[in-house]
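Only one protein chain is missing; all other protein chains are in place.
Residue numbering begins at 1 within each chain, and the chains themselves are lettered A and B in the order written.
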Amino acid sequence: MAKYVLHRLVVSALVMLGISAVVYFMLHLVSDSPGRVVLGQRVSPEAVAAFNHEHGFDRPVVVQYLDYLKQLLQGDLGRSYKLNENVSTLIAQNAGRSAMLSLAGLVLALAVAVPLGILQAVRRNGLLDRAATAVSYMLYATPSFLLGLVLIAVFSQQVGLFPAEASQSHSPWAVFTDPRAMTLPVITLAAGSVAVFAQHQRSSALDQLGQDYIRVARAKGLRERQILTRHLLRNACMPLITLVGTLVPTLLAGNVIVESLFNYPGLGLLFLNSLQREDYPLLLAYTLMGGLLTVVGNFLADVLVAAADRRIEVGK
Amino acid sequence: MRRHPLALAGGLLLLLVVGFCVLGPLLHPTNQTDVDLVDAALPPGGDHPLGTDTNGFDVLGRLMTGGRVSLEISLLAALVATTIGTLYGAVAGLAGGVVDGFMMRLVDVMLSIPFLFFVLILSARFHADALSLSLVIGGFSWLLSARLVRGEVLTLRVREFVLAAKVMGASRRRVILTHLIPNALGVIIVTVTFQVADAIIVVSALGFLGFGLTYPTADWGSQLASGVTYISADYWWLIYPVGACIILTVLALNLLADALRDAIGRPTSARS
């Protein structure tokens, strides 16, 4: 097991290195030179060149990348010229709130999807299964911002049950301290994932139900419920763990949209604002962080699955 | 088709949407270029079955032209993504070994990059038109099709009927053309369909976030975005009709894709 974890760790580090290179070069390719961004459009090309030279932005891009990498390893994410603030400070200010929103959404989605998917598989083609599948199709076809809009229109405008704006508190614990204001954002965030997760869980549970060991368990005289909890659940959840690991980028994108829709001050909103300000150091750092979260997500998922299912270790 | 009522429903729905977007403007011609503030934000009724938006554009007509743009972008993006993905995946799968290993690790790296951020950065930087938007979306969403096609090629490659063709002396070219491609085609078609659906959502998300097409061209996403601004003003006709359009279209595509996937999974029903 330790060997497998180590192996996955090394692979993850390499992937992360690859990501940093790809992201850095691509952003370099599309962005204006920092001098132009900082000094504005009206300044002469000479002044821009002088600025770039002074700050080392005229060196070959590979050198700049290696430099940036060295900085990163020292925990320095660079500086936002637009906000005149360290990027790491800005991210630290907002990360907690975004993380809590994401986690709340993810937990809610899993809490609904896992039992629902298994129930659907067990009562395959029953009324519940058909209804849940239909709802999943609808949810899947509904972009999250649209769902959020409808929720706002109904529960905020018409019924007045929940506010249309998320909590503006600076505390990361708004999900708990101000649940009324966070209900709609969390539901919006979770809804899209529920559709994906439940259908995935349904099909992997169906897969497992078709395996011979279920029949063997039945032949032992186990009740159907015992078969589900003792044999099916664990095996049927593995593909979902992997899926969640790979879906991190999608979940992050969901955050951007929900934060924008409900005006929730988190990383997503910071990213959108930086887009408008063309604040590249921040955009770069945020994109890299997304990559890192994805790699970590994949790593955790793989290790979790391997811990639960010892075949993986051997297979690798 | 008779065995797949959902596929039939999906197909009909899709036809309806396409017909609405392409033929609709002929039946319901509207002015979608000149701002008319006098007739702005009219509720449905009279000359404007779905009312007008805050610039005075007829909402129904705007749904048609916007839908057409959305569909075009998504279709093109899906074709771009599937073409790149199919070629990439096929090359990796056929080459195998070290080449395959390297190519797929690269895909792993790319898949770990939150691509929506890139699209956002790109569209914020370069004001997008329909063509560039579809190229960008397509250029970032080929990774999953590459994986799928590679997997398909790898399984097909060792299937006994491919081995049989080799024993008969079939050339590599022949094996690829007559056995691999026809058998992988199902997967590819399904992928395109899913990709179109996903692209519609991405395009509308971009539009919603304000980084979609530039005014006055308006896809469904940007129409929805302009509706949001007035959500407290109770202009419901600026939100629900366009929302319904997006949902129905994506739903139709997904139903169709799922049914296609079922159909190719079971060759016994390939002809029904």
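Simple rule for what comes next: contacts are C-beta pairs under 8 Å (C-beta built on N, C-alpha and C of every residue); 3 or more make two chains touch, one makes a residue touch a chain.
Rule of thumb we're sticking to: contacts and distances are computed from a predicted model.
According to its UniProt record, the chain left out of view corresponds to "ABC transporter ATP-binding protein" among "Metal-dependent hydrolase", "NADH-quinone oxidoreductase subunit N", "Amino acid synthesis family protein" or "ABC transporter ATP-binding protein". Only one residue from A:64, A:156, A:183 or A:235 touches the chain missing from this view: A:235. Set against the missing chain, the residues A:83, A:112 or A:222 yield one that touches it, A:222. Even with one chain removed from view, subunit B keeps its contact list with that chain: residues 159-161, 163-171, 174, 178-179, 182-183, 267-268, 270-271. The chain not displayed touches subunit A at residues 211-213, 215-223, 230-231, 234-235, 308-311, 314.
As a convention for this text, only the chains that are shown with their structure count from here on.
Residue ranges on subunit B touching subunit A, taken from their complex, read 105-106, 108-118, 120-122, 124-126, 197, 201, 204-205, 208-209, 211, 221, 224, 227-228, 231-232, 234, 236, 239, 243, 246-251, 254-255. Subunit A makes touch with subunit B in their complex at residues 15, 18-19, 22-23, 26-27, 30-31, 137-138, 140-143, 145-146, 149-150, 152-153, 157, 164, 246, 248-249, 252-253, 256-257, 260-261, 271-272, 275-276, 278, 283, 286-287, 290-291, 294-295, 298.
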